[in-house]
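The other protein chains are all here in position, but one chain of the complex has been omitted.
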Amino acid sequence: MAHKQYPELIQALHDCAAECNHCFDACLQEEDVKMMVDCIRLNRECAEICASLEHALTRNSPFIAELAAVCAKICEACGDECTKHAEHHEHCKRCAEACRKCAEACRSIA
Amino acid sequence: MAHKQYPELIQALHDCAAECNHCFDACLQEEDVKMMVDCIRLNRECAEICASLEHALTRNSPFIAELAAVCAKICEACGDECTKHAEHHEHCKRCAEACRKCAEACRSIA
Amino acid sequence: MAHKQYPELIQALHDCAAECNHCFDACLQEEDVKMMVDCIRLNRECAEICASLEHALTRNSPFIAELAAVCAKICEACGDECTKHAEHHEHCKRCAEACRKCAEACRSIA
Partner (left out) sequence: MAHKQYPELIQALHDCAAECNHCFDACLQEEDVKMMVDCIRLNRECAEICASLEHALTRNSPFIAELAAVCAKICEACGDECTKHAEHHEHCKRCAEACRKCAEACRSIA
């Protein structure tokens, strides 16, 4: 079953969804929220696909390779955006790192 | 914005998710549930990706083409399985038809 | 089955989720995004519970009354926030109206 085959991917997805949601929340509280609008949008996109794929894996979905390919792409986009703000915002730095790890884990099964 | 460009796709996704959820519920109530296990599994897969894509469209996600390609594939798989039972179960017949329309609509933007 | 009993609630949930997602997208594009942060946050909350309840209804979930009570509360909070911006932003005005209708529909079964 998928969840026994991919424990590291499941952990990476879980961590990435959590960091994206933290970053979403923290960006909305930043003084310079105008600068963070792309980050806010991508945080939501990334949290949703990571959560979808994580649950697909745990229910042994037949479509994990296809979902992982999309997830890798969204994680990369979110990670790239967060990287732009990593110097000023610790939450973006952590999120960028989680996105990078998750994109890599997704590509390994896509 | 995506939701103004794709009203027909949004409707097709909404209808397909609803039919898949009805079919899931109805399959679980069938006497011959053993025959319906693939249908039950695919109904859930299909309802989830259709719902995800519908919401991605309405929030103007940058990733609708990628999600639509996956959605088309899952709709086809669910529609194929439902077609096997369409003669005996009205809910599978309706679901197969909704899946076929939705797969087609997804392919048009994938 | 729930989806035959509650067609109006399903429509209200669908409309509310869509308007909340449109409003989320539009708020992120506003010049005065700083003023819209509570709206952005509540739009996401409201879209997610409305989508969850809509799907629960279509799959004949045993927990619709409980979910509807929470959904009514979240719709009210989102509608109240959107109402503050309804004079300046058409998307907030439309969202506030969809939230009000949906909250009312939810309360009727909660």
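For reference, chains read A, B and C in written order, and residue numbers begin at 1 within each chain.
Basically, contacts are C-beta pairs under 8 Å (C-beta built on N, C-alpha and C of every residue); 3 or more make two chains touch, one makes a residue touch a chain.
In this text, all values refer to a predicted model and were calculated from it rather than measured experimentally.
Novice: Which displayed chains make contact with the chain that has been left out?
Specialist: Answer for the hidden chain's contacts among shown chains: A, B, C.
Novice: Tell me where the left-out chain touches chain B, residue by residue.
Specialist: Within chain B, the residues that touch the unshown chain are 25, 28-29, 33-34, 37, 40-41, 44.
Novice: Contacts of chain C with the missing chain: which residues?
Specialist: 41-42, 44-45, 48-49, 52, 55-56, 59, 61-63, 66-67, 69-70, 73-74, 77
Novice: With the missing chain put back, which residues of chain A would touch it? List them for me.
Specialist: Residue positions of chain A that touch the missing chain: 1, 3, 10, 14, 17-18, 21-22, 24-26, 47, 51, 55, 58-60.
Rule of thumb we're sticking to: only the chains that are shown with their structure count from here on.
Novice: Quick check: how many Å separate the C-alpha centres of chain B and chain C?
Specialist: Whole-Å distance between the two chain centres: 23.
Novice: For chain A, what residues touch not just one other chain but two or more?
Specialist: Those would be 41, 44.
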